[in-house]
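I am attaching a structure below and will ask some questions about it afterwards.
Of the protein chains in this complex, one is absent; all others appear in place.
All chains are identified by letter, namely A and B, in their written order; residue positions are counted from 1 within each chain.
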Amino acid sequence: MLIFSTIYSTHWFQTTIELSQKSRGCHLVTKEVLSKISPELSKFKVGLATFFLQHTSAGLSINENADPTVRADMSMTLDHIIPETLPYKHDDEGPDDMPAHVKSTLVGVSLTVPISNGDLAFGTWQGIWLNEFRNHGGKRRIVVTLFGQGK
Amino acid sequence: MLIFSTIYSTHWFQTTIELSQKSRGCHLVTKEVLSKISPELSKFKVGLATFFLQHTSAGLSINENADPTVRADMSMTLDHIIPETLPYKHDDEGPDDMPAHVKSTLVGVSLTVPISNGDLAFGTWQGIWLNEFRNHGGKRRIVVTLFGQGK
Partner (left out) sequence: MLIFSTIYSTHWFQTTIELSQKSRGCHLVTKEVLSKISPELSKFKVGLATFFLQHTSAGLSINENADPTVRADMSMTLDHIIPETLPYKHDDEGPDDMPAHVKSTLVGVSLTVPISNGDLAFGTWQGIWLNEFRNHGGKRRIVVTLFGQGK
């Protein structure tokens, strides 16, 4: 789909959403996120959606939206790659703390997704993941910014 | 280079490009990507280019554009970090499948590159990589969105 146009106005929408507390692990949150921004998202013809997680011990990613074993395996693998048994100095908040900082850095806290005709331009199998790396992470806040051409 | 200006129009360009099927490994695709967007890219004075891969078992990254041994070593290292031998539950599509999901998450599927005077503002050694993590990944689609001030 090809759009090229000069426009005289750019629409902006920015809000902070809060996701409910999640257990440690990888969670598919596309519906939860979209439920909080759908009316505004639908107003964009072409644009971008950015999702910025305001935390240092959780991560945001895009991966499979179907088989839940992918999420379980992802969490297992990240625990394998970044084990709790390394000689961390930063351990005040427990053995899950420093590994969570590393996982957050490797997975990332920021997503940029194109908007096309009122929807996020995902491939068939893509969804938004909230990756909770702490045992008790609490609610997680995401700043959502949508911008582009209105319909 | 310093530009500050108030403008009355923002140009937008969005298209889905398709990269040819690649073997498993890391591939330098700057020319292939640019060949599909160069005319439109050249029209921007200042802006941003976003590249969004619509897949969950491949990744997009920015790294060295010269020595091919860097790409071979990258692929070898990712295989070392995320081995096929972990006790994955998600294995329907073969031993390359779940590791591909993990690599996609760690490498990422989204790139945001500044546009300056009609070109991507890369450093001397930077290029766009398509990282194919499946043995037979097929064609890979990328949604390209360019926006900014026209020349």
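Quick note on the criterion: contacts are C-beta pairs under 8 Å (C-beta built on N, C-alpha and C of every residue); 3 or more make two chains touch, one makes a residue touch a chain.
Treat the numbers as computed from the prediction; the structure is a model and nothing was measured.
Mapped onto chain A, contacts with the missing chain fall at residues 8-16, 40, 50, 52-56, 81-82, 86-90, 98-99, 101-102, 104-106, 108-110, 112, 141, 143, 145, 147, 150. Think of the hidden chain as still there; on chain B it touches residues 1-8, 10, 46-48, 61-64, 67, 69-70, 72-74, 76-78, 80-81, 106-108, 111-114, 116, 121-126, 129, 148-149.
Quick note on the criterion: only the chains that are shown with their structure count from here on.
One simple way to say how far apart two chains are is to compare their mean CA positions; for chain A and chain B this gives 19 Å.
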